[in-house]
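Removed from the display is one protein chain of the complex; every other protein chain stays in position.
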Amino acid sequence: MGNQLTITLGGAAGQGLVTVSHLLLTSLARMGYRVFATQDYMSRVRGGHNFMRIHIARKQPRNAPDHANALLALDNRSVETHAASLRAPGVVILDPATVTARPPNGPLVIEAPLSTIAKTQGSKVYENSAALGALFAALGLPLEGAAKVFEDQFAKKSAKILADNLAAARAGFDAVRTRYPSPPAALWKPDGKRRALINGANAIGLGMIAAGLRFIAAYPMSPSTGIFTYVTARARELGVISEQAEDEVAALNMVIGASACGARAATTTSGGGLALMAEAVSLAGISEVPVTIANIMRPGPATGLPTRTGQEDLNFVLSIGHGEFPRFVFAPGSADEAYYTAGAAMNLAEKYQVPSFILGDQHLVDSYHTVDKLDTSKVKPVNYLLDPRKSTAPYLRYKLTNSGVSPRAYHGMTEAPFITDSHVHEENGHITEDPLLARKMAEKRFAKLKGMAKEKTGLPAWSGPKNAGVVFVCFGSVAGAARDAVDTLAAIGVKAAALCFNRVAPFPAAEAAKLLRGKRRIHVVENNIQGQFERLLIAHTGVKTSVPVRRYDGRPFDAAYLINALKETYRWRI
Amino acid sequence: MGNQLTITLGGAAGQGLVTVSHLLLTSLARMGYRVFATQDYMSRVRGGHNFMRIHIARKQPRNAPDHANALLALDNRSVETHAASLRAPGVVILDPATVTARPPNGPLVIEAPLSTIAKTQGSKVYENSAALGALFAALGLPLEGAAKVFEDQFAKKSAKILADNLAAARAGFDAVRTRYPSPPAALWKPDGKRRALINGANAIGLGMIAAGLRFIAAYPMSPSTGIFTYVTARARELGVISEQAEDEVAALNMVIGASACGARAATTTSGGGLALMAEAVSLAGISEVPVTIANIMRPGPATGLPTRTGQEDLNFVLSIGHGEFPRFVFAPGSADEAYYTAGAAMNLAEKYQVPSFILGDQHLVDSYHTVDKLDTSKVKPVNYLLDPRKSTAPYLRYKLTNSGVSPRAYHGMTEAPFITDSHVHEENGHITEDPLLARKMAEKRFAKLKGMAKEKTGLPAWSGPKNAGVVFVCFGSVAGAARDAVDTLAAIGVKAAALCFNRVAPFPAAEAAKLLRGKRRIHVVENNIQGQFERLLIAHTGVKTSVPVRRYDGRPFDAAYLINALKETYRWRI
Amino acid sequence: MADIADIHYAGELAWCPGCGDFQILKSVEKAIAALGRKPHETLLVSGIGQAAKLPHYVRVNGFNGLHGRALPAAFGAKVANEALDVIVASGDGDLYGEGGNHFIHTVRRNIDITVVAHNNGVYGLTKGQASPTADMGFVSPTQPHGVIMTPLNPVTLAISLGAAFVARSFSKDIDFTAALIVEAVKTPGFALIDVLQPCVSFNKVNTYQWYGERAYKLDATHNPADLGAALAKAAEWGERIPLGVLYKNPRATYMDHQRAPGSPPLCRAAPAPEQVEALAREFC
Partner (left out) sequence: MADIADIHYAGELAWCPGCGDFQILKSVEKAIAALGRKPHETLLVSGIGQAAKLPHYVRVNGFNGLHGRALPAAFGAKVANEALDVIVASGDGDLYGEGGNHFIHTVRRNIDITVVAHNNGVYGLTKGQASPTADMGFVSPTQPHGVIMTPLNPVTLAISLGAAFVARSFSKDIDFTAALIVEAVKTPGFALIDVLQPCVSFNKVNTYQWYGERAYKLDATHNPADLGAALAKAAEWGERIPLGVLYKNPRATYMDHQRAPGSPPLCRAAPAPEQVEALAREFC
């Protein structure tokens, strides 16, 4: 019974993996465990091989390792793929009636008659609950820990369904407990503090709502769809309108139209969809209509690897849209951070009247982790509209100001009509071709950068000792692996640190340079082949970097990956 | 009678400016003058104020200055806008019947009864020819110099139309000659060598055709449309198919489909249209289908200044498309260079199976200049398709090779069918989610960079003395102004040089670093506010730059602009 | 209450003399005045093109967005601020070419907006290329051998997609167009008025005279509620071209489906902190 345990749940798409994982994760969070769970799934609805990896640790984990201690195998392929690499104690739970493969050596195989139990309960769907029961027994958890979760999940369907699921879970539990009275993969006693369980998708959705989202338009695209469905499921009760657009071009233009007319608005997409929004991003830029765009990355180019993770769109987002205009780009490092970031991104879009990007990836949005508390008081819609009582006639929508920010009304807000325009325009929004005005309007837009750069949201965060010799530098969701690597190295006496960037535009150059001053062993870790973030860092700070760590196979980093990449260089004995 | 003379022809859209300018330019080129002409026009079909500025010089001019010596004013606004800034000899030609404005002081006003002459000939359209005659007289040119041009222009309409135009020209000529027997803005005698007159749009179109273009699909958009119409007008006789697509998304996808099936294919667009092509660029990247994209820049964001010039899309083009893939980006500096570049861009797209961009701007495509000869032998379609006799089964469209380039067939070319695919794929084009293959395929694509970087097309070109103290660095069409500035400075004994970049991706880092080694006074000149090229140069070479010269009001540079920007700094007495 | 003087724009109009766009502008002005709302209660939306300059020429709210994207912007605008009369005035290239996909799906949404399509058969602003409504054989710089695509009939398309209100007009008849716009704005749901608009600079086929010889007004014998009759009239083109209300298909609008009657417009509604709190609790 150490300080951590990792469980892989594997099976084909459609086998109920999501249900079992969800029941397990929620139960663990409620019992007071700290977890981090990643999802690995193929681009198909049935079949293939998917898995969820759940990491449970005494200290809040920020990532899951690439290996596990226990495996729930719903099919043969899961055994074949995962059993050989299991670490101690090495437990495989499977149903001998459906899973015939056996690991060559090592792991303890716990045979649980899941299908038989389900049959007894009258339907194949009960296999999931039976599996959960079996897992509980193997982990030495009291089945009561899942009772409330079952209730929440099944009671709304019917009392019988709830009872049958509970019975199936009990049967699964008993089947294992009877044969292994001492749990083979026992967990420690949790602290009993009920924790919240969030994933990045829900966190971003909630952050947007908390910051006053009134309208969302999007076109489905993995891995961004989760944010859209999260908001949509709750839209009507919140008075939010959610629209599935005919394409991404429409989605962002709808959002711009809505925002110009007073509804805080956002869209969600992934690379290929973002590409289709490029022109509208530029429209938001010149028309100075606030919009928030959550772009959730997956590997490209084109269709690429639709359900996997990558950080390949950094340069694209930094320069998307023809012509020149400032923008915010935020890349939160974890689901809880994503909540605050999404809220701030929405407010900052309004404050500066610029496009604001939330640059996530599949690893961020599909991974779950526990949090002690989401502080909802920290995200509120801040009103940046002009005060009509203070406004003087004529109302100039694009008034030239020192800050670059003009007083903003929405169409119909006051008695003064105005024009939202896509050309180079006069202060009142009318088309102009005057060279002087063209120059002034460009300078006005870029004057905003001064204020934007001073904002405190998403400044780079240092983890680890100040005097660390080795520094992992990263942006976005790689933060989890980098921070876990720092902890792992600390345990063997290596002083390493992680510098994790969230805001990447405007780039926090001064802060970055200060934090990295004098550091010689800077390793930029990123999920792409070109080293996009590394180039950005160097361009803005002039720092000298050392061996980079890059991964571009669609899979997320884990701490071991970082450490292994540099093990030789530094002769770490680990 | 100096070494150069500049003429402004001004009027409202629809007044015949284009016709007069065209007649004049063609006549000058045929007589053996060297000219450079820029166009300044508004985004409207009738009215407003447009002008053409024609610079004639003994040495081939590469740009036109921002002022003139003579003015043909077709309306009052032309007098108001241009007459005050005329330099010696300062001549204004106008028709007193239609133009009532008079310059406050200075210039000689030549009143030519253009409308009366036209009326005598029976139609208002003859005003253009009358104006040309008047210009000829003022410039001291023999009217015979225009005879053949008139024939080419009007004979196909009817013998009468030709005769009437000639008569109108003669009358215009005589009206001026009678009152000013000694031509007030006399030109030197030309060398008699008949020269070709090209603009960037036609040059790019011809370059594409020479390199084997078979299919072009585009959606009209200023300032790119000229290329598309140039090709389209000649398509049928050449066996080329030209298609006006329903939108830019369609255009590039059509081009990719055609290229995958064996027709060399290209598209033309400008910023907003390019934005809509972003996803398809990414498709070309992963499917490794060769495509050529001429993106002709105008100022943005969004609709921006539709008919004006800018260099704001550099970063966008360098990173357009989600995911990562190599690309060529060429930015030719003049129309003749654009011809060779366009041809090479097409061939190199085929050679490396990558997207190849021609990054022009309004100044490049709409400006005319004379050339001694377009060497058509230098642009030929080079065949890079696999040799079916040497191909071995199974045919692997995405075969992993050291160069990153796989043997390419088009669909139907050989008896081996294959798949062109947008996902991460196996060598045979089938979808894969395998991490190892994903990594290898990314590395394969980037392996091409090595060969691409070694290509000789579009390497930076040095103009001026090697030991120049001051260096203007630029890309694309700014080359003209930069080179003219070097000459102007040389005339006052200042040793300046221009380093003009054409290929910007892969960036010729080694060449650039070598050329700039030891230079301390590096001034990057570019048509944007952010200094996009300057950042790129620094990122790739680490050179230290001095005060930049940036213009972002939609207007092109001229030599004086560059010199004025640095005059104080260097105390140039000019 | 606005009258024409309140909303009339006195600046320069960047159209060619004689262009049908001037007439459509007058119709739009008249219609807005007739509708009697205050200037800030109307929003004119457009894409890019000659027609699309129109919002700059009326002193109400204007949204001049991207080429082809007038409809999604107008949809977003109406959803955000239902209190606005949202009128789209844009070109045929804009609405049926670049923006064709939005046209189809905006009709399906039945959002309560009125679309005034300046149908001139060409891309005017980019100098005369054929638009989707150009007839076969129409010669242009990009169709030097003539158009070889069958023309798109916007009214047929809108009717077959089930639009709530479909009409055709001719720009020359300013009052007729104005009256159609008024009716369209008053009709709940998506309304299209396809206005035949001569482009004097580039369309030398579909001229004032050409339309003048062909256009006629539908009379009371036409029943706009009859789909078959509407389709038949919509298809009439060539020798005779009917003007007027072709089709009416009253049905619930997008906002009818979305919200209870009387809900405040989105732009005025605020999220409740308790609701956010409750959502956060769902994660526990």
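Side notes on the structure shown:
In this document, chain identifiers A, B and C correspond to the written order of the chains, with residue numbering beginning at 1 in each.
What we mean here is this: a residue touches a chain if its C-beta (ideal position, glycine included) is under 8 Å from a C-beta of that chain, and two chains touch if they have at least 3 such contacts.
Worth saying up front: this structure is predicted, and the values here are computed from it rather than measured.
Displayed chains that the missing chain touches over the full complex: A, B, C (touch as defined at the top). Note that of C:64, C:81 or C:101, the residue touching the chain absent from this view is C:101. From the options B:259, B:295, B:353 or B:463, the residue with contact to the chain not on display is B:259. Across B:4, B:98, B:414 or B:564, the single residue that touches the chain missing here is B:414. Checked against the full complex, the candidates B:37, B:217, B:424 or B:524 give a single residue touching the omitted chain, namely B:217. The chain not shown here is touched by just one of B:15, B:347, B:406 or B:422, and that residue is B:422.
Where chain A meets the missing chain, the touching residues are 14, 42-48, 219-222, 225, 228-229, 232-233, 235-236, 242, 244, 246-247, 272, 302-303. In the full complex, chain C makes contact with the omitted chain through residues 97-101, 104-105, 108-110, 132, 148-153, 156-157, 160-162, 228, 231, 251-252, 254, 257-258.
Although one chain is not shown, part of chain B still touches it, namely residues 29-30, 194-198, 202, 206, 209-210, 212-215, 217, 234, 237-239, 241, 243, 245-247, 249-251, 253-263, 265, 279-280, 283, 287, 374, 376, 379-381, 410-423, 429-431.
We take it that only the chains that are shown with their structure count from here on.
Here the CA centre of chain A is 45 Å from the CA centre of chain B.
Centre-to-centre separation between chain A and chain C, using Cα means, comes to 41 Å. Rounded to a whole number, the gap between the C-alpha centres of chain B and chain C is 37 angstrom. Multi-chain contact residues, meaning those touching two or more other chains, occur in chain C at positions 14, 48, 64-66. Under the contact definition stated at the top, the residues of chain A that touch 2 or more other chains are 249, 279, 283, 287, 422-423.
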